[in-house]
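Remarks on the structure that follows.
With one protein chain held back, the other chains of the complex are shown just where they sit.
The block that comes next holds chain A.
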Amino acid sequence: MNTVVVEESPVPSAAAKGTGGPRGVAALARFEARRLLTSAPVVFSFAVYILWTVWRTRSSWDGFPALQDADRATQGGPLLVGLGVLLAADFAALRDRRRGTQEWFGTLVLPAGRRTAAHLLALLPVVLLTAVCVAAQFTWEALKPGAVGHGSPAELLVGPLTVLLLGAAGVLLARLAASVWAAPLLGVLYLFFLVLGTGPSGDTGGTAWLYPVVSTSGNSPFPSDLLGRPAAWHALYLAGVALCLAFLAVLVAARGRGVSARAGLAVALAMALTGGVAQSRGDSAELLAARERASAAPEKEQRCVTRDGSTYCAFDEWVPRADDWAGVVGRVRSLAGDPARDRPLLVRQRIEARYGLDSDSAIPASTRRHQVTVGTAWGGNRVPEFSAAVAGVLVAGSEAAAAELCDGRMVTVMWLAVGWEDDPMGTLRRVRLDDSVEGAAVVLAPTDPLSMTAGQTDVVRRLLEKDRDGVAAKARAHWDELTSPGVTTARAAELLGVPGPEKADSCEE
């Protein structure tokens, strides 16, 4: 009762009709596919993968994904599924040997090579299921209201192809090493070398792309045409390697016989080599030039829209986000005095793309008057950071000037930056580098950070504890004095109606 064929007996019926080949293979593949889908490693790895993915996707990118990053985020989970499939496929291909039925199979119409082919075909439903999961994850990201950008089908293919590759590796392993211990031990090696930390790092050119999943990502998304990831070549490479392993498994089982398997191996090898060579060429000169252009002179690449008198210039894929930016600018301005309230701002999206995808390079502050920088990420902490930059430009005139503020104007800047939020104290805490609301601290911004002294922090905290409209009225009434260079923190506090700092403070302390 242990043998596959006795339980289902597809082969004798196929043999009776004189078609021992394709129909027998298909019947065995169907049976093995069902067993594979319900085997413990596959069920367990899918359960963990789906739970983990759902958990992560609920709040990924703070609800504002760039789809050219979201597509590669689908590649990590299938590495786990692949390990489960590797184990299950290996165990399934060894089942006949483990249960001592291998010799019986020698009397059947399906030769060993075709039985192995059936085990390989049985991988397809698992691969399809992975593809469905990947597609669902990506669709979820794409349907989020804050999504921008474009995904790449080649990046989405990497997950399912990884599962196919690992499954084929499991079947090949079973044909090479007839021990159930080979697969778990190979699994540990796979975890160590490919998954946990020791995988490809900074260098994205050359050999790094030989790994199945190359997840280069820095903090801020790039426009699609500046990514420079050879995603399509990599998908071809993965498909080639997976097919190589599959045909090798068939050839090993058939002891090297079989013209079609040999031809298939040659084609797969050609695919893997083509993809492998093409993917490792590194960044082209055109790409580097485009990154240089986008970093140094973004105004030539961007599209501008006008909202409430202010201009918002962004790379094409981010233009739909102008409304979100305009909302923040409008709320900051609603707290400001009349001169600042009507002043048109230029909000320009800037990136630093020259150092590649996985660098976290800072963007220098803009010295142009009334120009605010916005990055490519949004949501979460990026909102108060942008808000601080807007407030800094409204008060100091430019980002570079705001970064050097150290007098009482900083009180006004920070009150404008977080005063409009629903939870201003929590926002103040998050936007400060050390997550505190006491003492001196650095305030994050899209470009150069601002700095608050301990006294300014005390005054801002007191302002946030008071009624917003009352403070706003006082800020409007004394706007000119509050924003004039050299005003002290104590004077700003006095004008806004709260106690000043205990001792005189300055940035030098």
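The criterion applied here is as follows: a contact is a pair of C-beta atoms (placed from the backbone, for glycine too) under 8 Å apart; a residue touches a chain by one contact, two chains touch by 3 or more; residues count from 1.
In this section, contacts and distances are computed from a predicted model.
**Student:** Of the candidate names "Tyrosinase copper-binding domain-containing protein", "Signal recognition particle receptor FtsY", "Ketosynthase chain-length factor" or "ABC transporter", which one corresponds to the UniProt protein name of the undepicted chain?
**Tutor:** Spelling it out: the chain absent from the display is recorded in UniProt as "ABC transporter".
**Student:** Who touches the missing chain here, A:G187, A:G356, A:P384 or A:G455?
**Tutor:** Residue touching the chain left out of view: A:G187.
**Student:** List the residues of chain A that touch the chain left out of this view.
**Tutor:** Looking at chain A, the ones touching the missing chain are residues 40-41, 44, 48, 52, 80, 83, 87, 91, 179-182, 184-185, 187-189, 191-193, 196-198.
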